[in-house]
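Note that one protein chain of the assembly has been removed; the remaining protein chains are unaltered in position.
Labels run A, B, C and D following the written order; every chain starts at residue 1.
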Amino acid sequence: MGALAFPAVFTLPFPRHVMIMIFLYGALATAWNIIAGYCGQIALGQAVFFGIGAYTSSLLYTRVGLTPWAGMIGGVILAVLVSQVVGYPVFRLRGHYFAIATIAVGEIVQALIINWDAIGGGRGVFLPIKRPDSFLNFQFHTSKAYYYYIALGLLLLALGITRWIEGSRRGYYFRAIREDQDAAAALGVNVAREKLRALAISAGLTAMGGSFWAQYLLFIDPESVFPLSLSILICLVAVLGGVGTLWGPLLGAAVLVPLQEGTRVMLGGTGKAIDLLIYGALIIVISVAQPGGLMGLFGVSRGAGSAR
Amino acid sequence: MTRLLEARGLDVLLGDYQVLWEARCAVAAGEIVALLGPNGAGKSTLMNSLSGLLRPRAGDVLFDGHAITGLPAHRRVSQGISHVLERRRLFPYLTVRQNVWLGAYAREARADRETQYQKMIELFPIISARANQLAHTLSGGEQQMVALARGLMSRPRLLMIDEPFLGLAPLIVEQLVEVIRRVNQDGVTILFIEQNVERALSIASRGYILESGRTILDGPSSELLHSAEVRRIFLGG
Amino acid sequence: MHRFATSLLAVFLVFAIVAAAPSGAVAQSKEIVIGVLYPMTGPTAQAGVDNKPVIEIGTDIANGVTDLPFPFYQKLKGMPGLKGAKIRLVFADHQGKPELGQAEAERLITQEKVHAIVGCWHSGVTATASQVAERHGIPFLNPESSSPGLHRRGLKWFFRTSPHDEHFTQAMFDFFRDFEKKRGVKIKTAGLTYDGTLFGADSGKIMKELAKKSGVDVTLDLQYKLQSTSLQSEVQRLKAANPDVWMPTSYQTDAILFVRTAKELDYNAKMVMAQDAGHISPDFVQAVGRDAEGTMSRAPFNTDLIDKRPVAKALNALYTKKHGKELYDFPARSFTGYMTLLDAINRAGSTDPEQIRQALVATNIPGDQLIMTWDGIKFDENGQNTHVKAIIIQLQGGKFYTVWPWDSATRDVIYPIPAWKDRK
Amino acid sequence: MGFVYALIAAGLSLIFGLMEIVNFAHGEFLMVAMYVAFFAWALLKLDPLVSLPLAALLLGTLGFTVYHGIIRRVLDGPMLAQIFATFGLAVLLRSAAQFLFGVDFRTVSQPLLAGRVALGPVFIGVPQLAASVAALAAFVGLFLFLSRSETGLALQATAQDRHAAALMGIDTQRMFALGWAIGSACVGVAGGLLAMFFYIFPDVGTPFALLAYVTVALGGFGNVPATLAGGVLVGLVEAFGGLYLTPALKYSAVFALYLGVVLWRPQGLFGRF
Partner (left out) sequence: MSLLSVTGITKTFGGVMANREISFDVKPGELVGVIGPNGAGKSTLFDLITGFQRPDAGRVTFDGHDVTGWRPDRISHLGVGRTFQKLKPFAGMTALENVMVGAFQKTSDVAEARAAAMTALEQVGLGERAEAHARGLSTGQRKRLELARALATRPRLLLLDEVTGGVDQATVPGLIRLVRELHATGLALIVIEHNMRVIMEISERVVALQLGQVIADASPAEIVRDRRVIDAYLGETWRE
């Protein structure tokens, strides 16, 4: 496995950082793929779960002293709970009404967090640096390799869950719902319940990504972990690679993250936004030329067309 | 008898699915012709290919001797083909008057718009009675009349009507039949789709019968009316 | 699938090779490499775009290309401590995003092999980027972020030359007290407006704490959303509460909209005391300068001091020539921080991080050599400059003038601010 | 503000009604319009109010170009590809603006109209009032165009039944392009009006676009007159939310209103499907 050996070959932190970002965004997009790609529900509020994950583990760590690993699990639980409470009414909507409703939920949650003084409000949370490196504290300052492997683990977990879903009854139900809700219901699929389950899985994985992020950056605030732009970026990564396929979201991350980092590194210091100019143009070109996502280039096509 | 419209060898796909196989039909100027066949036989698909809403994968459509196979729908209107879709398909949130008025949107038809509109009011008094009502508030029969008027506004040479009597009460059906005859007498050739065999053949002079995407039978109404084959197709036994 | 996996691996590898290669030449001992990390794109890109030229001027001074004829700067000419080593700058863009700040800091340190980092303007980005520097043991000089929490994280490698919001806010209340004495007016109630960012929320919090200490009653406490599409209701509420002083904390966007809305809704604040940022940016002054007449702000620097301070005047000439703009608060702070770093490197006589750090700790720059009105630069154990001094400035006739402390003042305070109907 | 929101949203609604595409670059169109107004003022000394036709024209051209250059090519693609394409366009326009105009905040100072009027205890700024009136007028104009003119009727017809419209002799492709042009022109007018009192910079469109999506969905996608109601409602909730809640939550109030409405009526207030 090339991915495992990568840190040994590339000892510089920056390529490792890019790989970590690829893994993280790959995992987030894979999580989104479960609800959107397989289950066909185009939710644009993933940042809510990401933020919940980040805040739960961070607050449990700074206030209670709980290891971020346990906090991560706490975040997953909370995110799943929130996903069920929010999902239940919102899943009644279809199409653009649904997508906009998820955006609305995301914006409301972000505003509430900003105004919630007890958890720092707009000031966010600083996580204290603890030395030496400790697995328990989820902090590694001497080498990025640890973060690398944790992110890789997260990605593999997301891919594994997706793989498992693909191969189980659940996956068949999800895809049936994406293709035709009525036909699925006629075959005895409890559409509302399955959608909630898909969202729960997606939310849980996304929350883990949030906890990882908080430990990686050691600083979180509502602007950086709850923004709409994150929800949209997650969606873009998956769509770019190809939704409804196991590897598509990862491929999207593997292309988009280096592209973003690369153009910024090479052109970003000019203050002229040339990097974003190229980035925007590329997105348009890809969506016109390869509307089913880059996976189409490999002859793998999944019915993105039916995810309407 | 000159052939106003002729279609031959039409293979038509809807999405990935083939619906017509070498379908054909021909209409002479001045005729009333019925397209018959059970549900799903491909009647509407055939008509949509004639009006240009669908592009056949193979085959030709000729109008007045010219090939129009590749022409988009809006250009065929200018040539004199009018098509009233199944279930009327009025613009639901436009008024009756606006609906009818739009029937003469094509450049060629605009000059005579006012006179043609007056003619339509004569033919369908309902139009002036309901002129400012939104189309979706009309009853089925009223909608069908407005749809016919809209279709006639472009002063077509060929009027194609998809299931004009669908879901209508017998009294309304009779009125409509009367109108269709009058329109025909005014020189408009008519092709229509109908499920009720006898009703269809009592209006039409000839009929085509489609089954499972193929034209399997055609002939004068009197012949078809007593055909055992027709009975087999529609009633079984 | 196999073909796919192979291709994916290929993409990774090609990328990794590209990313691993340092973009510049390999660092030589004769070169001092400094990473400059600012927002160059995004909503606050102006800060980075305006700071870049002043950093370049500072570099030119040290590299002997440009002359600033004052002892402190002469001393740095040609970096004698390192026997004429040349300074090379590496600029990076963080777009105002903490995660990019972290990534770029990491890249600067490990790939560009910078010996020190200057940045990042946004407090949130400074927070993450400085942690990276801490991990790698690279000096991080922060010339401008004002979030008070930043220097309290127990970082060894973090140095801040600028005052932070507590200093600044304290100055406001000190001013109120002085002003009450001087003019015999009462400033008893305050109305606060601030946005939900780290900067806004911090400022709001400190203002409330200090108001309590100083016996000022906060009668209106409004947090609003960054980049609001309308601020009508906010201004209506200010108008209804009508506090003795309105104390806004805003970025440029909302600051501009606040003034315009206040004008439209005829809100006549008697006194406006802003927390820097948006309210003193050139955009703000250019856009609504006349309408914002009488707006006061805390600041570490003001353009009218340029004429009072020869150092500032000389630098301003260079800056205007290079960038076509007058020197103002952001580049002034950026320059001060940057030169402090260069001074430390020069004294360290080495690019070794630990030696630079020790030199920074020992920094003691006298106030008269600065373009700022501070008492000088000297760091405490947290890396915070203790010799800072904030000034209070006021917009008069479309320009900011220093009005406090009284001894630095170039103009007298306008109070109360004339009502809209009485203007012009 | 409600009327301005409504006008911004009207363009979005029109485009959606025609071809069920949500233009995620709508906010950037608004930004471009504001720059048009600004440069007309800065270079030609034209007040935004005077340069409105110019803004409308240029934006209309932009919309037309975007339709033919991009949208037509993804029209038959999956919904996600459409979102993706317009999102890319948003990034492109925003960064192009920064590339060309820089990041400075621009404002049109000393507009033709200034001051305020008192309506009882409430003051309204004259520019805002003028913007509202002009937005309302533009809206009425749009409405009249759609319901009275031949082309407007053809547009409506295309939106309501694309196939039936084609059978009237209406070139639906042309109508789509026209829809983009007109929808964008609406944003052009709205941008020109906003420029009278709002600051201008490359990222200015985003918060407005977000409100526009909510406005459109609130009224019901594709129903242009209902967008007006949606816009006014959003404006009111924003204003009263700001007055009686903490202002930080006033947009949350708008979003909550949207959620409440669509959960009660999944097709929006006046949705037609």
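To be clear about the criterion, contacts are C-beta pairs under 8 Å (C-beta built on N, C-alpha and C of every residue); 3 or more make two chains touch, one makes a residue touch a chain.
It should be emphasised that the depicted structure is a prediction, and the values quoted were computed from it without experimental measurement.
Trainee: In the full assembly, spell out which visible chains the left-out chain is touching.
Mentor: A, B
Trainee: Which listed residue (A:I77, A:I161 or A:A185) would be found touching the missing chain in the intact complex?
Mentor: Looking across A:I77, A:I161 or A:A185, the contact with the absent chain belongs to A:A185.
Trainee: Considering the whole complex, which of B:G70, B:P125 or B:G167 touches the chain not shown?
Mentor: Answering carefully, the residue with contact to the hidden chain is B:G167.
Trainee: Which of A:R123, A:R175, A:K195 or A:R264 touches the chain that is not shown?
Mentor: Residue touching the absent chain, from the options given: A:R175.
Trainee: On chain B, where is the contact patch with the chain that was removed from view?
Mentor: 15-19, 38-42, 140, 163, 166-167, 169, 195-199, 202, 211-214, 216, 225, 231-237
Trainee: On chain A, where is the contact patch with the chain that was removed from view?
Mentor: Looking at chain A, the ones touching the missing chain are residues 167-169, 172-173, 175-176, 178-180, 182-191, 244, 302-303, 305-306.
What we mean here is this: only the chains that are shown with their structure count from here on.
Trainee: Counting C-beta pairs in contact, does A-D beat C-D or the other way around?
Mentor: Per the contact counts, A-D leads.
Trainee: Could you grab the centroid distance between chain B and chain C? Build each centroid from C-alpha atoms only and quote it in angstrom.
Mentor: Distance between chain centres, rounded to whole Å: 75 Å.
Trainee: Round to the nearest whole Å and give the separation of the Cα centres of chain A and chain B.
Mentor: Once rounded, the distance between the two centres reads 53 Å.
Trainee: Where in chain A do residues touch at least two different other chains?
Mentor: 111, 114-115, 271, 273, 275-276
Trainee: Show the residues in chain B shared as contacts by 2 or more other chains, in ascending order.
Mentor: Correct list: empty.
Trainee: So which chains actually touch one another? I want all the pairs, not just one.
Mentor: Touch list across chains, by label: A-C, A-D, B-D, C-D.
Trainee: Contact residues on chain C for chain D in the complex?
Mentor: Against chain D, chain C makes touches at 41-43, 45-46, 49, 196, 222-225, 227-234, 236-237, 252-253, 256-257, 260-261, 263-266, 281, 283-284, 286-288, 290.
Trainee: For chain B, which residues count as touching chain D in their complex?
Mentor: Residues 51-53, 72-75, 77-78, 82-83, 85, 89-94, 98, 101-103, 105-107, 109, 150-151, 154 of chain B touch chain D in their complex.
Trainee: Show which residues of chain A lie in contact with chain C when the two form their complex.
Mentor: Residue positions touching the partner: 2-3, 6, 9-10, 12-15, 17-19, 21-22, 111, 114-115, 120-124, 126, 128-129, 141-142, 213, 216-219, 221-224, 247, 250-251, 254-255, 258, 261-262, 264-266, 268-271, 273, 275-276, 295, 298, 300.
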